[in-house]
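Left out: one protein chain. Kept in place: all the others.
The block that comes next holds chain A.
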Amino acid sequence: MANKRIDEPTGVETVGHEWDGIEELNNPLPRWWIITWVLTILFSIGYMVVYPAWPLISKGTEGIWGWTSRGQLANETKAAEAARATTLAALAATPIEQIPGDPKLLAAAKAGGKAAFLVNCVQCHGSGAAGSIGYPNLNDDDWLWGGNVKDIEFTLLHGIRQPGHDATRTSLMPSFGQDGLLTAAQISDVADHVLSLSGKAAANANGAAVFAANCVACHGTDGKGLRQFGAPNLADAIWLYGGKKEQVTASIHKARAGVMPAWGGKLDAVTIKMLAVYVHSLGGGEDFSEAPTTPAAADTGNAQP
């Protein structure tokens, strides 16, 4: 270290090391750089004190601020829930038939209902709620069990043909062919008659007679169905299990009985309300001009355990 000297061309002192004639100038770092460097060290010490930093045997140091990433997530979730709480409380407090008349609640219910629909309903009804063979299309104006918001909510709460649920929507059409109630010829005739109701086949007198004897109790003399029994309207253009003759014949031969879970035991009351409003808003929802088919028990709107 004894060879410190002033370097002639630069006028700067050398550090005193020399390797094969190569020397190093002692140009100190700029002061601002040193200060910044010291500050970063101080910052890192402070960081280690207040935040979790050092891994120990069983767990790490916790830091005096007690911050954890899980705690942060919990706080953010809580904040998000708090932000939604007022809207959800208002939805819970408002009778469902009044929600479509309140633009703010309607928008909230549609958005919340859509989210719940995409999680719980798309498996059968499809993401556009258009359904498929055997799974009703919820966009149209044809409702098996009623299409006003209260009817829809009731159907959601109690499900369709759910054993063990007293209020569940239930009806059962006999399997006319399988159980030997009608002959194949009779089934063919009555299928023609059913198709003729919507003008898809020529009138069939034999079929009309079979229909009058076996079907009118639920489907009505004009075949327009009865919502009390979930009996479909056979005179319209919509066919849940297909409107071709062989599809209709198959339905008469072996009755169809679709099911839907009772969501009352799975989702909370507000979510079901939002789902009902969302489904009602898809373009085919009915208002209350038609007599509701929902039993009086539905007024409680409570979920069945």
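Operating definition for what follows: a contact is a pair of C-beta atoms (placed from the backbone, for glycine too) under 8 Å apart; a residue touches a chain by one contact, two chains touch by 3 or more; residues count from 1.
The rule we apply is simple: contacts and distances are computed from a predicted model.
Participant: Refer to UniProt and select, among "Cytochrome c oxidase accessory protein CcoG", "ABC transporter permease", "Methylhydantoinase" or "YeeE/YedE family protein", the name of the complex member that is left out.
Facilitator: "Cytochrome c oxidase accessory protein CcoG"
Participant: Sort through A:P95, A:G128 or A:G242 and give me the one touching the missing partner chain.
Facilitator: Reading the full complex, the residue touching the unseen chain is A:G128.
Participant: Going by the contact rule already stated, which one of A:T14, A:N137, A:T170 or A:N206 would touch the omitted chain in the full complex?
Facilitator: Only one of A:T14, A:N137, A:T170 or A:N206 touches the chain omitted from view, namely A:N137.
Participant: With respect to the chain omitted from the figure, which of A:G60, A:G242 or A:G283 is a touching residue?
Facilitator: A:G283
Participant: Can you tell me which of A:N204, A:N233 or A:S251 touches the chain that was removed from the display?
Facilitator: A:N233
Participant: For the chain that got dropped from the picture, name the residues of chain A it touches.
Facilitator: Residues of chain A in contact with the hidden chain: 8-11, 126-130, 137, 139-142, 198, 233, 236-238, 281, 283-284, 287.
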